[in-house]
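The structure that follows is given in the form of structure tokens.
Note that one protein chain is taken out, while the other chains of the complex remain in position.
The block that comes next holds chain A.
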Amino acid sequence: MYGFEAMTFNIHGGYLEAIVRGHRAGLLTAADYNNLCQCETLDDIKMHLSATEYGPYLQNEPSPLHTTTIVEKCTLKLVDEYKHMLCQATEPLSTFLEYITYGHMIDNVVLIVTGTLHERDVQELLEKCHPLGMFDSIATLAVAQNMRELYRLFLVDTPLAPYFSECITSEDLDDMNIEIMRNTLYKAYLEDFYKFCQKLGGATAEIMSDLLAFEADRRAVNITINSIGTELTRDDRRKLYSNFGLLYPYGHEELAVCEDIDQVRGAMEKYPPYQSIFSKLSYGESQMLDKAFYEEEVKRLCLAFEQQFHYGVFFAYMRLREQEIRNLMWISECVAQNQKSRVHDSVVFIF
């Protein structure tokens, strides 16, 4: 019953909600980022991070550090926290937490298939996979020749199986088709997640619908911009857009026929929430679009914490951590390559 979740939520979810809010208090603040941006070497970064919650994970790393090590250890912390929460959770929270990782599973599958196509070593690819998206038979993906085999042999036992119904073809896997497969899978995943949240009802449904709708719209814009000038037809493009969100269905009609960035901007400016994003960019510029979208996403994720007794806080926390890891990666790369002037190009402050 919407409005009365406060009476029964804490039976199963109270402890975990309190834990996730405690984790949120450990996210890096603007002051931490300022300190990190002024570091000269990666060892300085390690020293600053050891005063934060990342301390125990980085203190045993020998110098010289690499940026990939820092990112790997920070991701390891996120994975540990996630696994701890997943162990403690009961239904339906455990299903909800698992849904959050399916996006990473899709990315891992695509990574392995692409890597195999370009004849990379399977072990090397496995190391690059995101740890949240691992599943048991992932290493065996390397031998698939086309999508039907991929599905029949390996993916039918994974949680991703229901998402494959739209993209089983016998076409061989090549770069173009793999991107289309990734986007089709992600579309099916978002719609499934959306339906699951609607079924949960109450505050969870309301808050997650907003966050997922933003995700769907952002992906629609990115797909449009990335497919301008490629051989992807309008109908194919339309098929990759999700069936929910602020842009569905009229915005999708307009986006499907866009041929350059200014037409995209024209289509998006009819929607007030996205108008404010696009107004930050001057005409013809698209590099800052990613950062503008990340900032908007972070703003919405922080708002999810304003309400108690719903599951949106778990999703928001995972996404905010991932944003923080992206920030750390960018800062480490800038410091390692001595391009500190570009540090503020892509760092999104959370607090």
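Everything below uses one rule, namely that contacts are C-beta pairs under 8 Å (C-beta built on N, C-alpha and C of every residue); 3 or more make two chains touch, one makes a residue touch a chain; residues count from 1.
In this text, contacts and distances are computed from a predicted model.
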(request) Determine which name in "Synthesis of cytochrome C oxidase 2", "Small ribosomal subunit protein uS9m", "V-ATPase proteolipid subunit C-like domain-containing protein" or "aldehyde dehydrogenase (NAD(+))" the UniProt entry assigns to the undisplayed chain of the complex. (result) "V-ATPase proteolipid subunit C-like domain-containing protein"
(request) May I ask which residue of A:S94, A:N222 or A:Q308 touches the chain that does not appear here? (result) A:Q308
(request) Just name the one of A:A6, A:A51 or A:V143 that touches the chain not displayed here. (result) A:A6
(request) Out of A:H23, A:K46 or A:R237, point to the residue that touches the absent chain in the complete complex. (result) A:H23
(request) With the missing chain put back, which residues of chain A would touch it? List them for me. (result) 6-7, 10-11, 14-19, 21-23, 25-26, 308
